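Apart from one protein chain that is not included, each protein chain of the complex appears where it belongs.
Here is chain A:
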Amino acid sequence: MSNAQDSRLNTNFVEQGARKRIEYVLDSGSMRELVTPFDRVISPWLEVQGIVPQFDDGVVVARGAIDGKSVIAIAIDGSFQGGSLGEVAGAKIAGALELAVEANQAGESIAAVLMFETGGVRLQEANLGLAAIAEIQSAIVALRKLQPVVALITGPVGCFGGMSITAGLCSYLLMTREGRLGLNGPQVIEQEAGVGEYDSRDRPFIWGLTGGEQRYTTGLVDDFFGSDVIEVRNKVQEYLRKGVPDTFRSEAIQSSLDRLKNVDTQHQITSEAAREIFAKGASL
């Protein structure tokens, strides 16, 4: 019931569940979900560990069109097991991307949009989750040569663990202010490094290092914008139109290594120090 006169009442993308996110990004009426909850492909591992499974295993995969262009759209549901990836959830993503690669090789034109909301591997399905993430990554590397693969991180969960590497492999990586991107999650780092070094409850500090604005300022993502659904949809369209980029961020290995050498591990890293290090290096 948005009030058309007042732009402040527009719908917030961050608020939307996985299925709704896909609906908002796709052209109206074009969404066709694959392996739907009615197919009841659930994780066989959760129930035996006392966890109630979900009929979509926390991942929504759909075919549809964006701006008239045929795409596969994938969204992870951060509210189910923290968006973690196990056997089924991982296979749904990997399978969809692999089919897109095959279709493109057969002459069809299908791009991909991924909406991440994930802590990475689902610990209850550790090895299977890890294997699935590897498959997802190799599928992205294959597809990105043929079609743009656009990734979106809006929060509130963010994108962590193996899936943060997956995000780094995509053709274009887009974030909003509440999104976070990092290899280890804040609590994991705090547990390993101690609360003195990394206080996971210090929210400005956490977002100062891993939040969308910082990731954009340090050049680790391609764009940074507001979380209104219209704005998000326009940005996804804009980056799909850019097509396959000339170079990929994940290929800039040497400049990344050079920057890592500049990190002073004797002192507490700050948002400003990180920006300085990234500003020095060559553009990605």
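Going forward, a residue touches a chain if its C-beta (ideal position, glycine included) is under 8 Å from a C-beta of that chain, and two chains touch if they have at least 3 such contacts; residues count from 1.
The rule we apply is simple: contacts and distances are computed from a predicted model.
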Which name from "Nitrate reductase-like protein NarX", "Malonate decarboxylase alpha subunit", "4Fe-4S dicluster domain-containing protein" or "ABC transporter permease" does UniProt give the chain that's left off? "Malonate decarboxylase alpha subunit"
For the chain that's not shown, point to the residue among A:Leu9, A:Ala126, A:Ile230 or A:Leu260 touching it. A:Leu9
Touching the absent chain in the whole complex: find that residue among A:Gly129, A:Gly155, A:Gly168 or A:Gly185. A:Gly155
Hidden partner chain, residues of chain A it touches: 1-3, 6, 8-9, 11-12, 14-15, 155-156, 177-178, 201-204, 207, 211-213, 227
